[in-house]
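Below you'll find the structure, written out as structure tokens, and then a few comments.
A protein chain is absent from this complex, but the other protein chains hold their places.
For clarity, chains are labelled A, B and C in written order, and residue numbers in each chain start from 1.
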Amino acid sequence: MTDDTIVARVRALAEAFTVSELARLTVKNSDLELELRRSRPYVGASSGAPPPDVAVVLESTNPPGGAGVPKRKPDIVTSDLVGVLRFSRPQVNEGHRLEDDRELAFVEALGIRNPVRSRGPGRVAAVFVSDGQPVEYGQPLFAIER
Amino acid sequence: MTDDTIVARVRALAEAFTVSELARLTVKNSDLELELRRSRPYVGASSGAPPPDVAVVLESTNPPGGAGVPKRKPDIVTSDLVGVLRFSRPQVNEGHRLEDDRELAFVEALGIRNPVRSRGPGRVAAVFVSDGQPVEYGQPLFAIER
Amino acid sequence: MFKKILIANRGEIAVRIIRACQELGVATVAIFSDPDRASLHVRHADEAFCVGPGPVGRSYLNIPNIISTALISGADAIHPGYGFLAENARFAEIAQDHGLTFIGPSPAVIASMGDKATAKRIMKAAGVPITPGSDIVASVDEGQKIAEKMGFPVLIKATAGGGGKGMREVHDGRDFATAFATAQAEAEASFKDGRLYIEKLIIAPRHIEVQVIGDNFGSIVHLGERDCSIQKPSHQKLIEEAPAPALDAGVIKKLHATAVAAGRAVKYTNAGTLEFLVSGTDVYFMEMNTRIQVEHPVTEMVYGVDIVQEQIRVAAGEALGLRQKELHPVGHAIEVRINAEDPDAGFAPAAGTLNAVEFPGGPGVRVDTHVVAGAVIPPYYDSMIAKIVVHGRTRAGAIARMDRALGETRIEGVKTTIGFCRDVLRSEEFRRGGVRVEWLKADYMPRRADALGVGAA
Partner (left out) sequence: MFKKILIANRGEIAVRIIRACQELGVATVAIFSDPDRASLHVRHADEAFCVGPGPVGRSYLNIPNIISTALISGADAIHPGYGFLAENARFAEIAQDHGLTFIGPSPAVIASMGDKATAKRIMKAAGVPITPGSDIVASVDEGQKIAEKMGFPVLIKATAGGGGKGMREVHDGRDFATAFATAQAEAEASFKDGRLYIEKLIIAPRHIEVQVIGDNFGSIVHLGERDCSIQKPSHQKLIEEAPAPALDAGVIKKLHATAVAAGRAVKYTNAGTLEFLVSGTDVYFMEMNTRIQVEHPVTEMVYGVDIVQEQIRVAAGEALGLRQKELHPVGHAIEVRINAEDPDAGFAPAAGTLNAVEFPGGPGVRVDTHVVAGAVIPPYYDSMIAKIVVHGRTRAGAIARMDRALGETRIEGVKTTIGFCRDVLRSEEFRRGGVRVEWLKADYMPRRADALGVGAA
């Protein structure tokens, strides 16, 4: 699977999950294992509350490769908002190791800084955006290897 | 190849041939051998002369089957005119053996009887039309096995 | 004129608005939800931003993301289309607070017309005829008096009512007392609330609406009436036409004058529609829609006016370029809504993939759509996939043209309203013109169900 395919599948599943009543959704098939969890209860779209956070765990279930251990697919951190992306300081770059959950950037929308967090420790595998760039809903921002 | 496919290929080739300056055209490939000959010189469409007759020879070049000899595909006699088809008497039917070139039917158009001939001897393999039926240009009328 | 307009909508109306912007030389920003990524409005716009997933609450009703999109794209105005946020006064206000022009009337007018009771009160004060109705009636005697004064027939209605419970038609004063008692008992039993009020019964009404448009300088014109009496049992419009057929010239004049007077009374700006019930020569105001309507093309075709362009022009502060004296309808126009739904199964919506899509062409035919072959109809949104609109010199000519156009239309993969609407157009009653709102549900559909041997919707 290409990264694009993964992103598309994650989006579709995350969307179905978001509008569902489920607290946790696990999908497994030959080439993808995916688990969706709510970080807080879903309160409904029309209430004016921000959309629920969705934690995404992606794991390849392909037979072990040469190294003898499955290579993990990175987490894709996407934008829930339309706005302008600003990196948090100190700025993370590819290869950066995150000790813990931290704020990677924020999406500035209507004068409000909406933090984008790493959702745990890991290694920054890719940065898809640049500082000051307009981003849309669902746009991939960072890839994090756990 | 189905008969329809053969008819379509013959039509396309016959058309290209008709507007060409060629006196004879032979096409051979894995599943079809086709030879087109003019029965009289092409005099041009705008002269008011009737369209040239085109003799069609169809022959399968598939490897010999169980009988050890190639099975010949039948000639398809088509209508050059739009009109009403009438069988000539005595009426030919499937299986009928033709000793020589003979008139099988005529297409009645604008009060004129335009003969449809077998173009040589053979066996009537199929009759595609019924008496009194309107026929269009290129419509298959009879199949003749040589 | 604006430099860039954000279109806060999807579907055919988003495409429609983009076309108007392009013809005015204004850049466009589309918004879309994830499943609408391949929609024509995304392709036709100069820029497009995904604002959320399929569910409308998170995308097309997502005010923060929509306003943010307008701001980061540098748009200076927002066109809301119809539905979604089009009649949301709060959204209009937020847009204005962020320096964006909302293409529509003022938030105050949207709010007052959005509340049906307020709207009726304002219109009544402006001299617009509304359905006569009483306050809560204390006793059968008081009720009888009110009804006699109103004139029969009347409708006795339960204030807590719904689904026809506690409702009685009274056509003769002698039947009033009995009907009142029955209604009261039924209301008590059904809702534990026996309070009743009385409304004038409008007999066999037609749904006729009048298009108006006003500028910021007090000019307001009407663009004639539309007949929208062909409605699904859910009262969604299905076939609309302009002008209204088989309608008394005096009534038409009264409708036009009333609409303009009503518009003036609320200092209306931008495009709006006054909906009326018409019964004989009586006219009753129902509600005012403070937005562009689905059926605006029939008016555009007979008046030769691009209403969406006019909306944008007056919102940009231009004076209305239309003079009432120069506005005359020419010929007759009909619109048919092509919905992905099954008319012979209660208009059940049909989501799915459009395997084949072919639309009609040629003289007097207009097609407004956002779909192409291969498009997927997502389950989240309304089921309309296209509008076929025709214009003819005469109504008979327009009907023949629509019949021809629907015959050319081919949608494969989902059930649609094409065949149903074609049959309606061919019915004797439609051809005669002037059917009442209830006709389709009460007369046509049962007859059709009988003929097809299927259960009525």
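By our rule, a residue touches a chain if its C-beta (ideal position, glycine included) is under 8 Å from a C-beta of that chain, and two chains touch if they have at least 3 such contacts.
Keep in mind it's a predicted model, so treat the numbers as computed, not measured.
Undergrad: The chain left out touches which of the shown chains?
TA: B, C
Undergrad: Touching the left-out chain: which of C:Glu186, C:Glu209, C:Glu275 or C:Glu300?
TA: Checking each option in C:Glu186, C:Glu209, C:Glu275 or C:Glu300, the one touching the absent chain turns out to be C:Glu300.
Undergrad: Touching the absent chain in the whole complex: find that residue among C:Gln22, C:Asn216 or C:Ser279.
TA: C:Gln22
Undergrad: If the missing chain were put back, which residues of chain C would it touch?
TA: 15-16, 19-20, 22-25, 44, 297, 300, 304-306, 308, 330-331, 358-359, 361-369, 372, 391-393, 397, 400-401, 403-404, 407-408
Undergrad: Which parts of chain B face the unshown chain closely enough to count as touching?
TA: 11-12, 14-15, 18-19, 44-46, 51, 81-84, 109-110, 134, 136-139
FYI, only the chains that are shown with their structure count from here on.
Undergrad: Among all other chains, pick the one whose mean CA position is farthest from the mean CA position of chain C.
TA: The chain lying farthest from chain C is B.
Undergrad: What's the distance between the Cα centroids of chain B and chain C, rounded to whole Å?
TA: Chain centroid spacing, chain B to chain C, equals 63 Å.
Undergrad: In whole angstrom, what separates the CA-based centres of chain A and chain C?
TA: 42
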